[in-house]
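One structure is given below, encoded as structure tokens.
A single protein chain has been omitted; all remaining protein chains appear in their positions.
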Amino acid sequence: MWRALLLAWAISYALSFPVMANDAIAPPSGTSVYTLGARWTDQDGHALRLRDFSGRKVLVAMGYTSCPDICPLILANMAAIEKAAQGRSLRFVFVTLDPKVDTPEKLKAYADAHGLDPASWTLLNGDDKAVRDLAAVLGVRYKANGEGGFDHSAILTLLDEGGEMVMQKPDMQVDPKDFVAHMPR
Amino acid sequence: MANKLLLALMASTMMTTVALAASRDENRAEPVVGEEKAILTDAPNVPPAITRKNATKVVVHLEVKEVEGRLADGVQYTFWTFGGKVPGKFIRVREGDLVEMHLDNHPDNKMPHNIDLHAVNGQGGGAGASLTAPGHSSVFSFKATNPGLYVYHCATAPVAMHVANGMYGLILVEPKEGLPHADKEYYVMQGDFYTKGANGEQGLQPFSMEKAIAEKPDYVVFNGSVGSMVGDKAITGNVGENVRIYFGDGGPNLTSSFHVIGQIFDKVWAEGNMSTPVSNVQTTMVPAGGAAIADFKLTVPATLILVDHSLTRAFNKGALAMMKSVGPEDKLVYSGKTDDLVYQPEGAGVRVADAPAAVAPVAKNKAERIKMGESVYANNCAACHQPTGVGVPDAFPPLAKSDYLKNDKAKIIKTVTGGLSGKLTVNGKAFDGVMPAWDLPDEDIANVLTYVYNNWGNAGGEVTPADVKAHRVAVDRKAAAE
Partner (left out) sequence: MARRMAIMAASSLLALMPACAEPMAPVPAGAYTPFFKFIPAKGQRATEPRPVGIKAFRLDRFPVTNAQFAAFLEKAPDWRRGAAPRLFVDPNYLRRWRDGAPPKGEDNAPVTNVSWFAAQAFCESLGARLPTTDEWEYALADAGRGQAQVTRASLDWFAKPNGARIGDVGGAPNGYGVSDMIGLVWEWTQDFSATGSGTEQRNTSSKDDAAFCGGGAAGVRDPADYPAFMRYALRASLKASYVQDNLGFRCAGDE
């Protein structure tokens, strides 16, 4: 019994922190979001980890596709930043809070419906723990509302090339210029 | 004609509205020059008046601490505070200032806290931006667009409990032109407290949710404890000085009828509003979560008593403070007692003939004496010494288990019949007040003293009318008249 528990711990530990194992990429700092090692699936069904985004800036938000009001506004704000940041290397990542419903196929359809350019937009699905840990790191508070939806905070987070959080906007009053100021050409 | 009047009325209303709106907008637009750290003070002190002619950025650090402290003699309470004391630190800024608030929640604390300043236009008065876990700090800023005296308080749920534990204070947004000069400024804030034990029950008293919800406080106090400003801790002023009191009511529940016994307020800025003070006010009503500024000139020496004029709060629950006015007498303003005469209503003699003669009852034995003494006590003594003889800390000495009563009978009779004033120590506590001379019949004095001797753990014994006659002090009416 004891041994089984130890084994379970060892496995979960290894899964939680693959980054700490031998890896070609330099280990992230103690404050990088890329310290999270979970595996995700994008809208095209490709597996990836967050640190695969390293090397360029990333704008990340969390929401869900059946979200009636807040998420379209989040997307609109991200799109406004995309427009204002023309010419800069920037990745847009939208992570679902509702992974059971928002399958990769659904995320793909959602991206198409909102005209999100696959060259710069990634929509992610992960398991419950991956979603919970990322939300915890980004400070996204969320709660199922009992009717298939979620109450959640609308935080936009800008990550630098190494996954460090350089800027967060906690509400909907987003001025794209504030974000672009953090992105020298 | 009526139409014209209406029109004029509307125009004047509109102008007022326009003027206020303009002032708010002007204050929003006033450029912020430089930066300074706010001077914060504990009650009853107030930070110095602001002499700056420009708006600046004022940085305020408020540290939230949950601390055990004295609520009344022998009664401890765990207060939640803005800055270590109740009420919280007094904050003073100028109209147009940009105020940067830092709310620092001490790591030793158990609770999350936040702050709602009534001087803020914005989500929750700042509460939305300042919910802070122990060991953390929140920052937000606001433009002080509206001059006035404002309450701030914690607004974390359950708000009523955070406030009941002492989480309130005052912020003064001083008008650009400043306030009229005052020689002395004081900070007094009322609050109601709800304890698990009844009033006076000793030891660390936890909060009572039931009493709070029923709005039945055990204590109503000024500046966080019973007797915070009495005796040696009384606030002071000199005859001739203009005194200003910034009075706030933290609540959580009670509205205060703020009054100073023996003093008329020359000016009151009611509800903390800065535009139009009213003159010559006796009692100003200050709502929970509200404030007022009261100015008065000290003209005679006196011990002024600050109270909530809902009087059982003042005399039974603690809402009483003292201000000592020191200086020369002015007999024209106040003479003191000039005469003491026997009063005989007109026609009283005729009625006596019609009605059965009112003969004062006489006690036949000690038991009757005690019984009759009880009503003499209730009518004359209980208001100060309290119905059970416990007295009021720092104001009225106890008669229960009183070491003073161990003095010989003659001295006690002299005390009651001749009065007493000045410093006095009873049961180890110092008092410095006045007891008037009681000009009661020998029978009543004998009965009431016998009643007191035979109650509340005192030594027993009997005082007879003959004892009183032998030792009573004849009131010197001439001396009193001078």
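Per-chain numbering from 1; labels A and B assigned in written order.
Keep in mind that, in the parts below, a contact is a pair of C-beta atoms (placed from the backbone, for glycine too) under 8 Å apart; a residue touches a chain by one contact, two chains touch by 3 or more.
The structure presented is a predicted model; accordingly, all values stated were derived computationally and were not measured.
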Q.
Going by the contact rule already stated, which one of A:59, A:135, A:158 or A:183 would touch the omitted chain in the full complex?
A. A:135
Q. In the complete assembly, which of B:161, B:319, B:363 or B:405 touches the absent chain?
A. B:161
Q: For the chain that's not shown, point to the residue among B:81, B:146 or B:205 touching it.
A: B:205
Q: With the missing chain put back, which residues of chain B would touch it? List them for me.
A: 66-68, 77-78, 107-112, 114, 116, 123-125, 127-128, 131-136, 155-161, 196, 204-209, 213
Q) If the missing chain were put back, which residues of chain A would it touch? A) 2, 5-6, 8-9, 12-13, 16-17, 20, 29-33, 35-36, 69-70, 73, 132-133, 135-137, 139-147, 150-155, 170-173
